[in-house]
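Report on one structure; see the data block that follows.
As you look at this complex, bear in mind that one protein chain is not there, while each of the others sits in place.
For chain A:
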Amino acid sequence: MTTIELDRPARRSAASLTFIVGLILVGLHVAIALLTLVWTPYDPSSTAGGRLEAPSLLHWAGTDRLGRDLFTQIMIGSRIALQVGIGAVGIGAAIGVTIGVLAAFATRLLDDALAAAFDILIAFPTLLLAMLVVAASDTASLWSAILALGIALSAIVGRLTRILAKRVLQMDFITAARTSGTSWPRIVVIHILPNIWPTLMVNFALQFGLAAIAEASLSYLGLGAPPPNASWGRLLQEAQGTVYTAPFGAIAPGLALLVLVIGINLFADGLRDVGDPTRRRSR
């Protein structure tokens, strides 16, 4: 008893600290991404400095092979990473939650088929699946990358949703709601979605990080957003040839990706406590 009482405030404040640090790191990226819509230190395509300059007061992250400001490119990369994260998770959530909830309600046969389909899709590495989708579309664009990652993520979301929804469906309060005449669609909206939402939100946040990494990988492989979109993956790929002479070209975008992914994981960790009122209890 006593240990639990003593333990709880400490763990709670650790959880909220995680959440706040995560929020700051993600918020930083969001702020930078929004800033690029109105202002960047240099015009991203202008060769404003010398070639492969080291970081300096003029060029905070140095310059690339053509003399373009790297910090500007990384800022724009932030915007692209967030665009891809939001887009892919949005698509993955919309498809995944819908199919997952339907599977939870489906007849035995259809449910088994959908569960198997999720498992097969998940067995494919996300990146491989996304590469297949991009390869299947005619031209590589930012949107084909987002769509590809969204479809790949939807299987993960779908499987999780199905399991969570089935668990909630077993609960007494669902039967209780049915005895007073609550319709199935209404039960999904007021009982099932709110009860699976906290867990889904944490998962979405983690997938957001996954999507950011996957997009960088796609771009690195030349399957992501084509130029002039300065994706971090493409920056990494371009810096590859000069990694010994000008390592900052690879370090800077890598660091930006790392900060975003760590921030999102901390944020997701902290989020676990926010969605659940039984854990929000302050007494």
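As a working rule, a residue touches a chain if its C-beta (ideal position, glycine included) is under 8 Å from a C-beta of that chain, and two chains touch if they have at least 3 such contacts; residues count from 1.
One rule holds for everything that comes next: contacts and distances are computed from a predicted model.
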Write down which listed name, "ABC transporter ATP-binding protein", "4Fe-4S dicluster domain-containing protein", "Succinate dehydrogenase" or "Nitrate reductase subunit beta", is the UniProt protein name of the chain that is not shown. "ABC transporter ATP-binding protein"
Can you tell me which of A:24, A:86, A:171 or A:243 touches the chain that was removed from the display? A:171
Options A:139, A:179 or A:245, residue touching the unrepresented chain: A:179
In the complete complex, the non-displayed chain touches which residues of chain A? 171-173, 175-183, 186, 190-191, 194-195, 276-278, 281
